[in-house]
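Here it is, the structure, as structure tokens.
For this depiction, one protein chain was excluded, whereas all remaining protein chains were kept in their positions.
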Amino acid sequence: MFSHVKDLQFEAKPDGPDAAFARRLQEILGGKWGEMTVANQYLFQGWNCRLPGKYKDLLLDVGTEEMGHVEMIATMITRLLDNAPLSLGEAAEENPMVGVIYGGSNPAHFIHGGGGALPVDSAGVPWNGAFLTASGNLMADFQLNATAEAQGRLQVARLFHMTDDPGVKQMLRFLLARDTMHQNMWLAAVEQLKEDGLEELPVPDAFPDSAELTEQFGYTYLDFSDGSDASEGRWATGSAPDGRGRFRYDGSPRAHAPEPVLPPGDPRLYSTNPAATRGPGNKTANKPS
Amino acid sequence: MFSHVKDLQFEAKPDGPDAAFARRLQEILGGKWGEMTVANQYLFQGWNCRLPGKYKDLLLDVGTEEMGHVEMIATMITRLLDNAPLSLGEAAEENPMVGVIYGGSNPAHFIHGGGGALPVDSAGVPWNGAFLTASGNLMADFQLNATAEAQGRLQVARLFHMTDDPGVKQMLRFLLARDTMHQNMWLAAVEQLKEDGLEELPVPDAFPDSAELTEQFGYTYLDFSDGSDASEGRWATGSAPDGRGRFRYDGSPRAHAPEPVLPPGDPRLYSTNPAATRGPGNKTANKPS
Amino acid sequence: MFSHVKDLQFEAKPDGPDAAFARRLQEILGGKWGEMTVANQYLFQGWNCRLPGKYKDLLLDVGTEEMGHVEMIATMITRLLDNAPLSLGEAAEENPMVGVIYGGSNPAHFIHGGGGALPVDSAGVPWNGAFLTASGNLMADFQLNATAEAQGRLQVARLFHMTDDPGVKQMLRFLLARDTMHQNMWLAAVEQLKEDGLEELPVPDAFPDSAELTEQFGYTYLDFSDGSDASEGRWATGSAPDGRGRFRYDGSPRAHAPEPVLPPGDPRLYSTNPAATRGPGNKTANKPS
Amino acid sequence: MFSHVKDLQFEAKPDGPDAAFARRLQEILGGKWGEMTVANQYLFQGWNCRLPGKYKDLLLDVGTEEMGHVEMIATMITRLLDNAPLSLGEAAEENPMVGVIYGGSNPAHFIHGGGGALPVDSAGVPWNGAFLTASGNLMADFQLNATAEAQGRLQVARLFHMTDDPGVKQMLRFLLARDTMHQNMWLAAVEQLKEDGLEELPVPDAFPDSAELTEQFGYTYLDFSDGSDASEGRWATGSAPDGRGRFRYDGSPRAHAPEPVLPPGDPRLYSTNPAATRGPGNKTANKPS
Amino acid sequence: MFSHVKDLQFEAKPDGPDAAFARRLQEILGGKWGEMTVANQYLFQGWNCRLPGKYKDLLLDVGTEEMGHVEMIATMITRLLDNAPLSLGEAAEENPMVGVIYGGSNPAHFIHGGGGALPVDSAGVPWNGAFLTASGNLMADFQLNATAEAQGRLQVARLFHMTDDPGVKQMLRFLLARDTMHQNMWLAAVEQLKEDGLEELPVPDAFPDSAELTEQFGYTYLDFSDGSDASEGRWATGSAPDGRGRFRYDGSPRAHAPEPVLPPGDPRLYSTNPAATRGPGNKTANKPS
Partner (left out) sequence: MFSHVKDLQFEAKPDGPDAAFARRLQEILGGKWGEMTVANQYLFQGWNCRLPGKYKDLLLDVGTEEMGHVEMIATMITRLLDNAPLSLGEAAEENPMVGVIYGGSNPAHFIHGGGGALPVDSAGVPWNGAFLTASGNLMADFQLNATAEAQGRLQVARLFHMTDDPGVKQMLRFLLARDTMHQNMWLAAVEQLKEDGLEELPVPDAFPDSAELTEQFGYTYLDFSDGSDASEGRWATGSAPDGRGRFRYDGSPRAHAPEPVLPPGDPRLYSTNPAATRGPGNKTANKPS
């Protein structure tokens, strides 16, 4: 059972409207890794949790917080939608910026939503229940939750570079911090499960080793693409993370084909890039304003 | 570019047909965590990977292997669909098992697929591209891949208890072993990324700390559901997994409400259960045949 | 911002498990007219509401209550899923009831959900954001809310006849009563909007009459199917409900074709039936147990 | 069985092409509340209607008319798609308007549809069958139909302000008038059902009162969001619209939190706004050209 | 513009109800190749057709006929849904057939549709607009229409073996005949387009040969799967169907791998089978009753 408090968890108003950015902000509201996903995912995991106590409490605490994030972002989007150009005529008669907003906004925000947020992603595709998983196995689900927060923080970090509005940026700063907390939290929860003897790797740990073909296939790296660069990674030799076996590489060195090489991407997208060796020292390289 | 070899990666035939189980097996073919998802996820991650070398090779190797798993499961489903009852009349005139199969099978397997596998899940809902993510950030994606293999292995383990067919079980044993390998592999890849200085927690690590509201919100556990059981977990006190901050619990002890308590579930579903404290010793508790 | 209280709004436990009914109950959790729809619909309407005061408060009050109904039904479904037959073998070896349950349940409840509720409908299709509308126009939306509660109460009434479990029936009795309240409430809200001078029929009332082709097309009944039975209804003659025009019938009497006539349906489905002229007196005709 | 007449129900041609508006017009063709929805909704309700006579005739009459509206809008969209810029080069070399159109149009109109209308909404998401409901209960469905026409007329009124093309505006004037008729019609049909003794509030009226928990929950307003503004509405005190009970408010006065207040929206979107108290006198406030 | 005649194009009533078959019949109503698809596909192609005269007339004629088939099948489904078991209790207390129907039916038919047809396929997934294509190129679309009728007739033929009800079979006989006509018709229309000089192979014929890499890649069979059986087909040597080039096989003989071989399927599914060499003489092999 829930109760609602009218003030937002963190109050931030945009300095001005921007319907094109409002469309983009929908990704973290109604996209696959948006707040609707994490809110519902943690709540379903909590409701279905058969283990009373700290884990169930954790899931319901955080799922409830995320509902408040849905509210914050919906409110921000609604505020950003004001004063958008409704017609080509309006878009053309003013400065070019207005034309760019007209082209870059989501028409359904106006025709369907009347200037309010919608439960859709940045392309306008509706959120759906398949975005969430509540498998009943807490280890599998806590790992998923950790990556959901990583994907979510990544998207917020990218959006941070897509606007100059101080009010919007302030809200994103808050969301980044909560995603930092929640990434850490789910990783700590994975550790807690191990400490409590509830689950081990590989998931599900209770399935008997003898029933799988571990001997031949359980720790062997099979190479299905030419080139043998992959043999150099930690996943091909040495002890496996589950502590139960050692990796074995099954592949023969093959000549490198002239593979397509992609250039480094925009550092503000935080994709993993060739030149992007990171450390405390070079963080300023892509310092946002 | 791909080439195809006609023999299956692992050959296993069902001892007999079972159209009701064929429907269930669709979950690991075309469901959210099925082989179509991981095959396409790793390939898209590989194609979009801007870092040549071992990571790109790894993604393309394993994505290609998973395409072969799609093939194996599709072939198995097609074999299981033979001799199913097509009509109520047929279902009723034979033994009750046939009626159970009629009710429990997916009619589209026959009407649409002509007795062959479909790119759908166990409910008959088509696979879709939103099931996969290729974010460009390898840490976020390797974490996702690790949980995908955990969710996948969990589903295979559950399916293992839903059939008595030795041929089918043999294929599942193989898939369990590969999922064991792949869970370990992606976790090792997460470690490798850290070792190579390419990414740290929280993702994305290159986003400057100063731009987020870390101080107030970055390591604070906020409690939005009554009861304070969650304060007992590793996520509420002590050092955070990213090594950059310490958790702080922000909540006051509240009386426990009479919350709904669920009974332990079927151990063959490998959900986290109250009585399920596991260890090497009690694995035999739910030993499958 | 939300907070969560762990006890359910209304506590009811099933007397026994029934996985086939659990699948059916999903319709009012994750179906088009289920609790996820009304909860999110009212909340989005509330967040986007530009009118502070009683209307915004109303929307947020009731949307928050409906979140608690999602929780109640999810909990009930999880409880109903216990002890279901996992395999054809199990289904066949016990009494025929078990075979019926096996055929009539949703396999994803076990393979994907591990014995827990899913955000899907009774066919297993995921809930999606297009199920809800928040148009910004409160009259259009309150009318939608009224029909949502009518469709919802209709579905609960039908489900009431699909189970004999007293605990489940008790929860349905509660939901029926809340749907009674909410139907009445949204219809009262429609009246309130008129009283407050905020909206009139036809929606949107502020669009100027002179800009539409009212004269010729605004109150004329056009007959596109043969037979002229429709000319006998209140929609073809007399004053229109908006009080601004009089209906006019535009059609010529045509001979009746031998149209398909359907038999009366099962009264427990509460469809509108030939023989179903209702009144206080004949309510007992389809009195549920 | 249907027959088709080639001329449109109402002929209107655009004065000139506008591919960006064509995309927007798709909302009332293939969007949730578009003509494909109402056409199919009324036809399915009619086909499934178990009551021969005026209701069935009404449903089939109007469903058939709406098929003709699908045709009108599809034809208009196809006409609007001519002469659109196909490439960035074309878009850049002409006046800025062309760039705005390029950015604001739906590429699938050209790549997939070859310059013709598609069964999608304004974001390009395909129409789907879940948009319609035919529940068998005519009261629930007529209420839905009334709101469908209200939502539809609202969208047409919004689109009216998104174009300056006189031909397009003429078609919209026609559609507004038909939506006026149809809103009135379905509300009259709701009244007719009551007069004919076929259904009463709350839907379904035939479900016995004694089987629901009416006493405690059937007329009680429960307050789940802070603030008690909602206690001032007609839904909290006085007689309920079904004439069977009196509303009761269950909540205690609470201090107002500093809730987010949204500014009034663009009056051309016809959302309910603080300053929008309407009456015959102030209609001219947002008089469209 | 359409008008509606109330009698069905072909009248057939089921001898008795069968809710499990009703679910299966949904495939040809709301499935990918069902009547909703062909009706809307031909109408959209007709509305978007820029060539007045016989082609446009053809598309609108047949699209309109298919709307009548939607009506026929919806009516049949509604009739088949009567007297279905609503609960597990009912299903268990009667003969086993009733249990089979309970398990094999679609619960949404009752909970959502109140005993009436739904716009969904046999799994319960809603029909969607992506099922249809209207590309503007009549050759590409007439080929699609021909295969749509082939896929449709195939599904009707399969359904013919899934029921023993004479009334249902009579309707299917009618649909089979219309699909025979329509397959022939679209293939004749392909020929007509060529005769009229409007389109040639390959589609689109007006794209200049010189702009594609025809020389090297336009008629070469590339072999990407081991085994060279494919070199024996007409697609690898000889003149190509477009009369513009000759096929060339580019592959080297490779040893056959031990590929998976599937057994012949049920002949009543009309899949292409090893033993299924057909001719007028052996048609009786799978003569339906």
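Lettered A, B, C, D and E in written order, each chain numbered from 1.
Methods note: a residue touches a chain if its C-beta (ideal position, glycine included) is under 8 Å from a C-beta of that chain, and two chains touch if they have at least 3 such contacts.
This one's a predicted model, so the numbers in the text were calculated from it and none came from an experiment.
Student: For the chain that does not appear here, which of the shown chains does it touch in the whole complex?
Tutor: So, taking every chain into account, the missing one touches A, B, D, E.
Student: Identify the residue among A:D15, A:D250 or A:D266 that touches the chain left out of the display.
Tutor: Touching the chain that is not displayed is residue A:D266.
Student: Just one of B:P14, B:G30 or B:G251 touches the chain that is missing; which is it?
Tutor: Spelled out, the listed residue whose C-beta touches the missing chain is B:G30.
Student: For the chain left off this view, which of B:D18, B:E71 or B:D165 is in contact with it?
Tutor: In the full complex, the listed residue that touches the missing chain is B:E71.
Student: With respect to the chain omitted from the figure, which of E:D18, E:E35, E:D165 or E:D179 is a touching residue?
Tutor: E:D179
Student: Tell me which of D:G53, D:P96, D:G167 or D:P208 is the one touching the absent chain.
Tutor: D:P96
Student: If you put the missing chain back, which residues of subunit A would it touch?
Tutor: Counting over the whole complex, subunit A touches the hidden chain at residues 18, 20-21, 23-24, 27-28, 31-33, 96-97, 99-104, 121-125, 154-155, 158-159, 161-164, 224-227, 256-260, 262-263, 265-266, 268-271.
Student: Please give every residue of subunit E in contact with the chain that is not shown.
Tutor: 32-33, 48-58, 60-62, 64-65, 68, 125, 128, 130-131, 133, 135-140, 143-144, 146-147, 149-151, 153-154, 157, 160, 173-174, 176-181, 183-189, 191-193, 195-208, 211-214, 216-225, 227-235, 240-242, 245, 247, 259, 261-265, 267, 269-274, 276-279, 283-288
Student: Residues on subunit B that touch the omitted chain in the whole complex?
Tutor: Residues touching the hidden chain, for subunit B, are 1-9, 30, 36, 40, 43-44, 47-48, 60-61, 63-64, 67-68, 70-71, 74-75, 78, 112-120, 126-130, 132-137.
To be clear about the criterion, only the chains that are shown with their structure count from here on.
Student: Any chance you could name the chains that touch subunit C and subunit D both?
Tutor: Neighbours common to subunit C and subunit D are A, E.
Student: For subunit A versus subunit B, which are copies of one sequence, does the interface use mostly the same residue numbers on each side, meaning over half shared, or is it different?
Tutor: Both copies, subunit A as well as subunit B, present the same residues to each other, with over half of the numbers appearing on both sides.
Student: Taking CA centroids for every chain, report which one is farthest away from subunit B.
Tutor: Following the centroid criterion, the farthest chain would be D.
Student: Need the CA-centroid distance for the pair subunit A / subunit E, whole Å please.
Tutor: Spacing between the chain centres: roughly 40 Å.
Student: With chain centres taken as the means of their Cα atoms, state the distance from subunit C to subunit E in Å.
Tutor: The answer is 34 Å.
Student: So which bits of subunit B are touching at least two other chains?
Tutor: Touching at least two other chains: 32-33, 96, 99-100, 102-104, 123-125, 154, 224-225, 227, 259, 262-263, 265, 269-271.
Student: Considering only which chains touch which, how would you classify the arrangement: line, ring, star, complete or other?
Tutor: Shape = other; not a path, cycle, star or full graph.
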